[in-house]
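== chain A ==
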Amino acid sequence: MSNTEETLIPKIGVVTEVRVDTPDVKTFRVTAPEGGKVFEHMPGQCAMLSIPGVGEAMFSITSSPTNKEFMEFSIKKCGCLTTWLHQMDVGQQITVRGPYGKCFPVETELKGKNLVFIAGGIGLAPLRSVINYCRHYRENYGTIDIVYGSRSMDDLVDYQEIQEEWCKEAGINVHLTIDREQKEWDGHVGFVPTYVKELGFDLDKIILICGPPIMIKFTLQGLEELGFQKSQVYTTMELRMKCGVGKCGRCNIGNKYVCKDGPVFRFDELGELPDEY
Partner candidate 1 sequence: MFKIALDKIDELFAALSGNETLYLPIEKSGEIEFYPYEKDAKVRLDALHTVKSAKDLFFPQTENLMNMKLDGKNIQIEEGRHVEDPFVLFGVRACDARSFDVLDKVFLADPVDSYYAARREHGVIVSMACSRPEETCFCNVFGIDATMPEGDVVVWLDTDHLYWEAKTEKGEALTKTVESVLTDSDSKAVEAQIAATKEIMDKLPLKDLDLTRFTEDEMMNIFNDSRWAEMSEHCLGCGTCTFVCPTCQCYDIRDYDTGHGVVRYRCWDSCMYRDFTRMAHGNPRKSQLERFRQRFMHKLVYFPENNDGMFSCVGCGRCLSKCPIHTNIAKVIKTMGVKEHE
Partner candidate 2 sequence: MQVNETNTVNTEEKEFTPLIVAFCCNWCSYAGADLAGSSRLSYPANVKIIRVPCSCRVNPLFILRAFQRGADGVILCGCHPGDCHYSTGNYYARRRMTLLFSMLDYLGIEKGRTRVEWVSAAEGAKFSATMNDFAATIHKLGPNRKLRDLRCEK
């Protein structure tokens, strides 16, 4: 049985690399002070990061557990803490605790399945971990499709990795789209929900989706029109959290605690919960 000493008391992490992904998203590489990962995790799990004196918040771990050297967090600047995080340089220490929550069922329900990842904007962050995990254990999974959209070309997170690794890898179909026409862009233009419908996936696939609420809402509608069941779709949620262990009450929705029972939910499970997310 673990107790508070391991949950509320954080560990120290060191920022070893800062990557500017988009004008408002940076990816931070974090290791333990002595090197190596601060802790192990599974794809979809989260960690509480904090700058002492500023605040603490939950972020999904965007790197794959298969990476044994470091963890990565892609963070969009939107509030007080994230603004501070964005000001960090290499060498800065932060506090890290976790891992929290349930992961995507990569070792159970998803195993052997054909997967479609649908992401919008910063929503790629939690899915990136799963994608790279599945790439690593490629033989365990069927086809992989990735639909990723953003406001513009500049807002695509991890664009380099997408282009240089995912797009080049056999057996992975990457479908990128941006909201509005742009000079340098020769790919698809349009919103993710419509693009998903245009692509029209086979019904034998499992969908993993993450992005802005409005995108999820319309994509889900589209998927249902295509014939998908809610039980075929997984998502991950973002709520305000403090303890991470289902005690502080903040992320309580219905009889679930997102930090502990989530953040990964299947849509048919979510349907039974109050719409307070």
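Selection rule: all candidates are chains of the complex that A comes from, given by their letters.
The definition used in the following text is that a residue touches a chain if its C-beta (ideal position, glycine included) is under 8 Å from a C-beta of that chain, and two chains touch if they have at least 3 such contacts; residues count from 1.
All figures in this text were calculated on a predicted structure; none of them were measured in a lab.
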Touching candidate - 1 or 2 - for chain A as found in this complex: 1
The answer for chain A against candidate 1 in the complex is residues 1-10, 12, 50, 52-56, 78-80, 82, 89, 91-95, 238-240, 242-243, 245-255, 272, 274, 276-277
